[in-house]
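Everything below concerns the one structure shown next.
Removed: one protein chain of the complex. Kept in place: all other protein chains.
On to chain A.
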Amino acid sequence: MLSVLSYGRIVARAVLGGLSQTDGRDYSLVTASCGFGKDFRKGILKKGMCYGDDACFIARHRSADVLGVADGVGGWRDYGVDPSQFSATLMRTCERLVKEGRFTPTSPVGILTSAYYELLQNKVPLLGSSTACIVVLDRRSHRIHTCNLGDSGFLVVRGGEVVHRSDEQQHYFNTPFQLSIAPPGAEGVVLSDSPDVADRSSFDVQLGDIILTATDGLFDNMPDYMILQELKKLKNTNYDSIQQTARSIAEQAHELAYDPNYMSPFAQFACDNGLNVRGGKPDDITVLLSIVAEYTD
C-alpha cells in the first residue's frame, strides 16, 4: 500500500516533468548579418559576407553554432596588397573548419590557430593582416565561448542591459592586435600577434539573450545606449526581424560615421588622449546579430 505522499510525489513528478521540457533542449543562435564597406566600390563583386576589408562567417555544426568577424588592416593597400584577401580567406577557412568538425566548441582560440595554420598551407602566397573575433555557442552546455584578437568585439544583451562585452586589444592608438602574414624580410617590421594572445571568455546564456558581434566600425561610431535602443525594437526571434534590426544598426552607424559634427566614441577616445578630433569614423562596418533560441533542425 503506497502512502499518500508517495502518490503525491509520483503525480507531481509526472506533471512537472511533462511541463518543463526545456532543460534538456539544445540551444542555437539565429543570426543575421549586415554591413557596409567604407568605399562604395560598386565594380568589385565580392563573395557574400565581405564588407569592404571586413569579412565575417556564420557556421553551423551538430555540436555548436559559430560566428566570427575579421577586420582587414587597410594599411597594406599602400604596399600593393589587397587587405580584404587576408580577412576573407581567414573567415572562410574558419567556416570550413567548423563545417568539417575540426574544432572543439570550448576552444575558439583553437579555431583561430588552425585557421591561421591553414592560411600558411595555401599555395597562393597570402599577405595581409586582420583582427579576429570568434563566438561559439555550445548547444548542449548552453555556454558561449569567445576569443577576441584586436579591436573587433561582441556585446551580450539581456533584458535591455549589457551583461558581457569583449575588451579591445590595442598596441597603440588605432593599431589593434592582429594576425598577419608578412612578406619575406619584413617579418621584424610588421606587427604579427600569435593567436595565443587572444582574449578568451566563457559564460552561460539564456534563451532570448542577444549577442552582437561587430568590427570596430560599429563600436567606434555608435555608443552602447544607441545600440541598446535599436535592440529594444527587436520583437521576436524570427530571422526576418533580426535581419531588419541588424540592418538598421548598420545603417545608423554608417550615417553617423560620415557626420562631421557628431561626437562619436572614437572622437571621444581621441580627445581623451589629447587629439582634438570630432565627427564619426568612416570605416568598414560589419554587424552580426544573434539571438539564443531553441535548436530546430
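Definition applied: a contact is a pair of C-beta atoms (placed from the backbone, for glycine too) under 8 Å apart; a residue touches a chain by one contact, two chains touch by 3 or more; residues count from 1.
Simple rule for what comes next: contacts and distances are computed from a predicted model.
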item: Among "Histidine-containing phosphotransfer protein", "F-box domain-containing protein", "Palmitoyltransferase" or "Vacuolar protein sorting-associated protein 29", the UniProt name of the subunit that does not appear here; value: "F-box domain-containing protein"
item: From A:R77, A:R96 or A:R143, residue that would touch the chain that is not displayed; value: A:R96
item: Residue in contact with the excluded chain [from A:G185, A:P260 or A:G274]; value: A:G185
item: Residues of chain A (touch criterion as defined above) contacting the omitted chain; value: 2, 4, 7, 10-11, 13-15, 17-18, 21, 96-97, 100, 102, 117-118, 120-125, 183-185
